[in-house]
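Okay, structure first, notes after.
All protein chains but one are shown at their positions in the complex.
So, subunit A:
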Amino acid sequence: MSGCSKRCKLGFVKFAQTIFKLITGTLSKDKIEDELEMTMVCHRPEGLEQLEAQTNFTKRELQVLYRGFKNECPSGVVNEETFKQIYAQFFPHGDASTYAHYLFHAFDTTQTGSVKFEDFVTALSILLRGTVHEKLRWTFNLYDINKDGYINKEEMMDIVKAIYDMMGKYTYPVLKEDTPRQHVDVFFQMGKAEAQRGLKTHSRALSK
C-alpha cells in the first residue's frame, strides 16, 4: 500500500514539475549524454623490444603489423564482434561467425574477451614462424574448445560444423546434413588406425 501511495506521490510531483516548467518556460535541459565520452578502452602494447624478443618477428615487421592493427582498431583491442565481422568479409558465401568465435578464443589466450596486439602478434608468430611443434600445439588449442587438454568428438564436431558453415549453401556437391558428422567419423577412425603409424612418424620426424 505504501508503495502505491509513494508512486502516486512521485507521479504527482512529476506532474507538478512539468506544469511548473511549462509555466515558467524553463528551457528543456540538455540530456547530457555522458556516454558521449565512453570509456575508451585504450590499450598500449608493450615495448617494441620486448615484443621483438618474445616473438619471431623483426622490428620492421612488427611495425608494419602494428600500423595495420592500429588503423583498424585505434583503441588497441579487437573485440569478438569486430573479429566476427572481419572474418565474415572473407567468407561471404557462408556463415563464418562460429568459426570466428573459436578462432577468437584461440587468439585470446587470457580469455579476457578482447584480443590485444600482443596476443595477435604472438599467435601470428607461432603460426608463421613457429616450430611445427608450436603450430600443432596452437592448432590443438584451437580445436580444444573448453581448453581441458582433450579433444573429444563433440568438440571436433563443433569445429568441423563451423568450417562447413563457412562454405555456405551453394556448393558442389551439395552439402548434406550429416556431411560434417561423416567427416568427423572418418577422421576419428583414421586417427585410431593411424595412431601407431603416426607415432612412428613422429619419432622419425623428431629424430631428423
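Points to keep in mind about this one:
Keep this in mind: a residue touches a chain if its C-beta (ideal position, glycine included) is under 8 Å from a C-beta of that chain, and two chains touch if they have at least 3 such contacts; residues count from 1.
Keep this in mind: contacts and distances are computed from a predicted model.
UniProt records the chain missing from this view under the protein name "A-type voltage-gated potassium channel KCND1", selected from "Integrator complex subunit 11", "AP-3 complex subunit beta", "A-type voltage-gated potassium channel KCND1" or "Trifunctional enzyme subunit alpha, mitochondrial". For the chain left out of this panel, the touching residue among A:Q17, A:Q63 or A:N146 is A:Q63.
Residues 21-28, 33, 36-37, 40, 42, 44-45, 47-48, 56, 59-75, 78, 82-83, 85-87, 89-93, 99, 102-103, 106, 115, 120, 124, 127-129, 131-133, 135-136, 139-140, 142-143, 149-152, 156, 159-160, 163-164, 166-175, 179, 183, 186-188, 190-192, 194-195, 197-199, 201-206, 208 are the ones on subunit A that touch the missing chain.
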